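For this depiction, one protein chain was excluded, whereas all remaining protein chains were kept in their positions.
Coming up: chain A.
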Amino acid sequence: MPRQRRPLDHPSRRDSFGSAPEDEGCASKLTQSGVGQVDFAAIFKAAFALVVGLDPGFLAIVGLSLRVTLSAVLIAGLIGLPLGAALALARFPGRSVVIVCLNALMGLPPVVAGLFVFLLLSRSGPLGPLGLLFTPTAMIAAQVILVLPIVIALTRQTVEDLWSEYRDHLRSVGLEGMRAIPTLLFDGRFALATALLAGFGRASAEVGAVLIVGGNIAGYTRTMTTTITLETSKGDLPLALGLGLVLIALTLAINAVAFGASRIGARYAG
């Protein structure tokens, strides 16, 4: 069993972060001054310096966030795409209930997902012996739970619409039932890419789940959103703001890609 860095007491709130001198100077200045006298220009300058300077600690946080979220989206895609397609084609009693529940789960509060995974992984929980609590793996698991309903629900909708359009032809060429799934997933590729991006957006923006199951351990389970939460309360505004800028850029990028996908998709959809 792997030895874990398991913080027995709460992860230290005192880890200082960032090696850039401007960063530390600004942070201490801010802690001394009251909120009313925050020097915005200086904060922005320091934040930009962090982003542009490719500070290693800063990059590590961005990297961990991306690793956790991308892994979660990948896993949710591998599970959710076939499952959503199967749900679109299957007819069984209680199907509508399942669909309504899935749609509701799309709005599951991240803290609740976090709590759920926490209970599963906590020392006395059913999966406690795995020792995964407060690790990136736990964070990925929690985010899979957040992303999966989005992927399944949007896949089901996309595939069901396509199926009603393609049904006659696919059955005519002998693709009945589950054998139609590969065709439907492929032909829904642009809409499904958008569904995955929506999942990515939700996971990268959430803070509650990763905070609860990751524990916000410096250099280990600290993501962009949990760092922003912590550093803002500590007063290290440049770091928080720098990460905020990265998150905004990420959101813009996701939307640009989603827009592009739907444009290309519209071309093929005629």
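The rule we apply is simple: a residue touches a chain if its C-beta (ideal position, glycine included) is under 8 Å from a C-beta of that chain, and two chains touch if they have at least 3 such contacts; residues count from 1.
In the analysis below, contacts and distances are computed from a predicted model.
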item	value
Chain left out of the displayed complex - its UniProt protein name, from "Lactate utilization protein C", "DNA ligase (ATP)", "Tungstate transport system ATP-binding protein" or "Hydrogenase maturation factor HypA"	"Tungstate transport system ATP-binding protein"
Residue among A:137, A:155 or A:183 that touches the chain left out of view	A:183
Contact set of chain A toward the excluded chain (per top definition)	165-166, 168-175, 183, 186-187, 265, 267-270
